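Here's the structure we're looking at; comments come further down.
One chain of protein is taken out of this complex; the other chains stay put.
Up next is chain A:
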Amino acid sequence: MPTLRPTLHLDRLGSVIAGLIGLALFASPFVTYRANRIVSGEGRLLVDALPPAGALITVVVVLGVAFCAALARKPLARLAAASLGLCVIFPAIGISAGFVTPAGNTFARVSPAIGFWLLALAFALLAADALTRLRLGPWGRLGALSVAAGALALLLVSGAWNDLSLMKEYANRAETFWREARQHLWLALGSMLAACLVGLPLGLASHRVPALRAAILNGLGIVQTIPSIALFGILIAPLGFLAANVPLAAALGIRGIGAAPAFIALFLYSLLPVVANTMAGLSQVPADVIEAARGMGLSRRQRLVQIELPLALPVILAGIRIVLVQNLGLATIAALIGGGGFGTFVFQGIGQTAIDLVLLGAIPTVALSFAAAIILDAIIDLTRRGAHDRD
């Protein structure tokens, strides 16, 4: 008779996550306390950073999540544990800020420390792993993203984080923040749109005319190798000349520095992925499908619109996804030449050694790229349906 023994299944990634949680909980400061925004601060362990009852609940929940990570097997249970963990530490960091700041002190700053970031990382890993194992469809992934965004918005709007250093930085420049946010989106999305308007016809042309192909791809490839700062420098001379000699250009706000060269640089970087993917997408349309379409009397235009573009769409969208994620990140550099965007805070923060200000610029940038990637991946999956879904 085979021996029956209770098997304790230890999840490998889960064990790492549990270890990470233990390290974060007992060996790392949860928050950093600073007397003002630019001096270096002192760390506080979680047990010292929260009122006793809050600390107890947090520790219990976080340890519970660690056990779940190591032992639970059902993806849904793991996702629930990760969500619970995030739902506890995110408000906790806000409460902690209020608890650690001496009453009436407006100069003191409290910011998340390594312990908090490790916990957030551990829970996010757990959640991401669980979501991967759940194999959510495109709608499920969009749903999960909306829930996460909603929870984040709730935390921000409710004021739960108002005592955190980051939010104090935000409160001091709320107006500037939203102006730069708009500028950032305009730079990233506008240049992407322009790249699509130019890149799609260019990709189509190089698909139809093989002679153009090498020239276009090589040209765009060279642009891609120029570092962004160097590209800004290269653009200063011609744009400055344009602004000085063409009144219309100056009236449109084109100058050697500022948003115009940033926009143009982002546009140039965006062209290669759009053109190359349009070409790749069109060339993978099966030859017999096109032959059949011709044989049935679909005109050139009907073939393009009804057959070639729909079949190439997932690949073209994959190119647009690359561009969008790349531009949301690259637009940060625009601030270097006065182009605005979230980079403004990053570079100001670096100048003032105010790390919270850096984060005020960096965190929204990362969040936007992350959300854009998920949304476009879902759209790509949706356009692939029917054509490529295999049972």
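What we mean here is this: contacts are C-beta pairs under 8 Å (C-beta built on N, C-alpha and C of every residue); 3 or more make two chains touch, one makes a residue touch a chain; residues count from 1.
Following the convention adopted for this analysis, contacts and distances are computed from a predicted model.
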Checklist outcome for this item: Omitted chain per UniProt, picking from "Urease accessory protein UreF", "2-oxoacid ferredoxin oxidoreductase", "ABC transporter ATP-binding protein" or "Acyl carrier protein", is "ABC transporter ATP-binding protein"
Next on the checklist: Going by the contact rule already stated, which one of A:Gly190, A:Pro310 or A:Gly329 would touch the omitted chain in the full complex?
Outcome noted: A:Pro310
Checklist entry - Hey, which of A:Lys74, A:Arg182, A:Arg208 or A:Arg294 is the one touching the hidden chain? => result A:Arg294
Checklist outcome for this item: Logged for chain A, residues touching the omitted partner chain are 286, 288-299, 302, 307, 310-311, 386-391
